[in-house]
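Sharing a structure with you now.
One chain of protein is taken out of this complex; the other chains stay put.
Letters A and B name the chains as they come in the text, with residue numbers starting at 1 for each one.
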Amino acid sequence: MRRLTLLAVLVVAALGVSTMVPAQPKVAEVLIGSVLPLTGNFASLGQQYLWASQTVEDIVNNDYDIQVPLGPGKGFPGLGGAPIKFIVRDDQSRGEQARTIVEQLISVNKVHWINGEGTSGITSLIQPVVESAGMPLSCHPCASPTLTEKGLKWFFRTGPNDKTMVASVFSFLKEWPERGGPRDLKTIALFTCDNLFCQDNRKVATDLAPKAGFKIVLDLTTKTGATTLASEVQRLQAANADVLFAVQYPAETVVFENDSKRAGYMPKVIATSNGAYSDETWLQAQKKTNGAAGWLGRDPTAIDLVHDRPAWKKVNEVYKKYSRGQNMGELAMREITGLLWMADVINRAKSVDPAALQKAANDTNMSPEQLIIDYKGIKFENGQNVLATGVVTQVGWDGEKHTLWPWDLAARANFKPIFPSPSWQERDSKPKPGN
Amino acid sequence: MARLALVLGTLAAILYPIPLQIQGTTYYQTVGFLVLITAMLGVGWNVIGGWAGQFDFGPQVFFGVGAYTAALLYVKLGVEAWLGLLAGVAAAAVICAVLTYPLTRLRGHYFAISTVAIWMIAQPIGATWEYIGAAQGLFIPMKAHAGIVGSAVALQFSGPTKALGYYYSALVLFALTVALMAWVERSKLGFYFRAIRDDQEAAESIGIDSRLYKVLARSITAGVFAAGGVLYAFWALSVFPEQVLELNWSTLPIMATVVGGIGRLWGPLLGAVILIPISQIMSTTLGTGPLAGRGIDLIVYGLIIVVIAAFRPTGLLSLPWARWFGRRRPAAA
Partner (left out) sequence: MTELAQAVVNGLQMGFLYALVAVGLTIIWGLMEMINFAHGEFLMLGMFGAWWLSAGFHLDPLLAIVPIALAMYLFGMLVYQQLMRRVQGGDPFTQIFATIGLLFLLQNAVVAGFTSDYRFVNDTFLQKLGGVRLTLLGVTFAVPLLLAAGLALLLFLALYLLIERTEFGLALQATSEDRDAARLVGIRPQRMFAVAWGVGAALVAIAGAILVNFFSVYPQVGLQFTVLAYAIVALGGFGSILGTLLAALLVGVIQSVTVVYLPPAFKDAFVFASYLLIGLFRPQGLFGRF
């Protein structure tokens, strides 16, 4: 009995101690709360965003001779040289965990900005929390159009959404015949996984394919985590569409490749709206098999041309310090571009006051020269960067991506498209760049 | 003694978020929310798992049924959340009864896999059925409601009392669940459930229709999960198939129940009070900074679970608490 009373007193005392409010210090550092899927189903995406944030923290806080926002000099000049600090947290690819962490970042860590979550589904879950707290939230690689269609005042995305990116694939296919491409591409088959990302792309494609002059002859939604796609390949083979529009993650893409090879299936064109096409490890592995040669995909930038930009190279060197030597993939580029934009906003706001940050973000008018990526600049309407662009690239026999569209960039890239998509025998017989 | 603990516990639960509100660290309120929702689901799962002794790995289906029912009613017909909650609970209980009755022919592990089967069938339905939003989910439009009463009625809280409102909503639902289950436990129903668990043949020989009572037990569990799902939907303001049908919604409550002690009314609460803060503390200390992204926090969390399981496989409520704290404590089960 006495012990129980003691326990009760202890509980009350603990509650009392926890109420003592610590004094709010002056802005010594700018805190960015970053919630990412670092374990669980989306971990392979999350780790790239982690490396991106480490890269940007390094660039902002240290003196780098790189022509990007906050490259030269240490810290934020607008805030008396205060450094930036990312508080990175793992949500295990789970919605309720992400939301709880965001509340912690806001109410306990007192961060000034939330970045994340890297996947559109969970981002839409944390949007209401951050919106109601009145604090900027950004997710640059999130591509779901719905995120910026809810009329939110505190959400910003510098990257293109799926509408822009899928549109670039179909613009290319539509304009290709006039630029020396094949004239007999008439039918298309959609081959997408069943989660939000894939289905967003599928929706846009169902809308755009007929407008680009394609007849959809098959529309297959597959199970995420499929262990076999042999029957799906059988159906694709029977439908015999000229173009295969595939949105699949790396694991399923490998299953698809194996099953296609067994069945001898190869359409004339494989156009992806990424998934595996964004994944550096998948792309690198394909160099050993020629598996990706001839695949098309959309990227936010002309990946073969960015290498010429001195800023890109230098940022990539920094990135490689954190990524165990992996080059920036397109997702990492989108994220780094966005985070550098965020640093620029904070610097211009000269304050970490949310209203000032919001105003500075909305006032953004960045020119393409400040970016490591081919956007036409950064300028917002309803939280969406309206100058974000899509680029269509194709993997060549060298295993690298080459720009095919828009045509001005393609002219600079000067790459002869691979058409038709080579057969499996041809892939096996050609030399492999990875060996 | 037990009554005093109950009174003190209730007081602590009610007072807990107040200092946090004053201080502004509303995150701890959300941790409390997660503890309560997990404990509530655990109390619900205890009925089929703990009392009726049936392996049920698929109650998250009814978490989804609840979330979808209430969200659809709200989005398509403008039905308020609490009515949606009643509808969700009713829908889940009925759907569960219809689905489970034929499955009760299966026993033990065969029954367990049949509950998994329903979950595996529910997933693609959620992911592809356009009317309920398919993979693109359902959004519950954010609305600011006038005053505390308005927010409470609509189950939509915003602004600085957001986390507080959801905490108390969860507390109310948890209290209702516990009260209801305490009644079930002491009623004939509870006796029948336990009789089936202890010896199905013997139970049948004294005239208990084991199939009927298994269905009833599972429908009660389904109802509690549906209520949790509705709460979750209005907390998250969205329903995505892969989020509401996540396996975690059954494994976490089961884990909490096991830690606390299976078949004990307060077991799930004790388990949730231990497991959820541990995972939060691990994530806050070992999951960030230079260690971020390495899963170290989850390794340690897994290790803690393994150690608890090895050290006390019968649950923490089976420890001799009475000997440690005061004289007697009536067994909860």
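One rule holds for everything that comes next: contacts are C-beta pairs under 8 Å (C-beta built on N, C-alpha and C of every residue); 3 or more make two chains touch, one makes a residue touch a chain.
Being a predicted model, the structure only gives us computed values, none of them experimental.
Visitor: Taking the entire complex into account, which one of A:96, A:162, A:200 or A:279 touches the absent chain?
Guide: A:279
Visitor: Check the options B:24, B:150, B:289 or B:302 and report the residue that touches the missing chain.
Guide: Looking across B:24, B:150, B:289 or B:302, the contact with the absent chain belongs to B:302.
Visitor: Using the definition of touch stated at the top, determine which of B:39, B:255 or B:317 touches the missing chain.
Guide: Residue touching the chain left out of view: B:255.
Visitor: For the chain that's not shown, point to the residue among B:21, B:128 or B:161 touching it.
Guide: The one listed residue touching the chain not shown is B:128.
Visitor: Residue by residue, what part of chain B touches the chain that was omitted?
Guide: Interface residues of chain B facing the absent chain: 49, 55, 102-103, 105-107, 109-110, 113-114, 116-118, 120-121, 123-125, 127-128, 251, 254-255, 257-259, 262, 294-296, 298-299, 301-306, 308-315.
Visitor: Tell me which stretches of chain A touch the chain missing from the display.
Guide: Against the left-out chain, chain A lists 38-41, 43-44, 46-47, 194, 220-223, 225-232, 234-235, 238, 250-251, 254-255, 258, 261-264, 279, 281-282, 285, 288-289, 324, 424-425, 428, 434.
Everything below uses one rule, namely that only the chains that are shown with their structure count from here on.
Visitor: Where on chain A does chain B make contact in their complex?
Guide: 1, 3-4, 7-8, 11, 15-16, 18-21, 36, 38-39, 46-47, 50, 87-90, 92, 94-97, 99-101, 103-104, 106-108, 121-122, 124-125, 128-129, 131-132, 144, 146, 150, 194-196, 198-200, 203, 221, 223
Visitor: Which residues, counting only chain B, touch chain A once they are in their complex?
Guide: Residues 1, 4-5, 8, 12, 15-16, 19-20, 22-28, 30-31, 34, 124, 127-128, 134-137, 139, 142, 158-159, 162-163, 232, 235-238, 240, 242-243, 246, 248, 280, 283-284, 287-289, 292-295, 297-298, 325-326.
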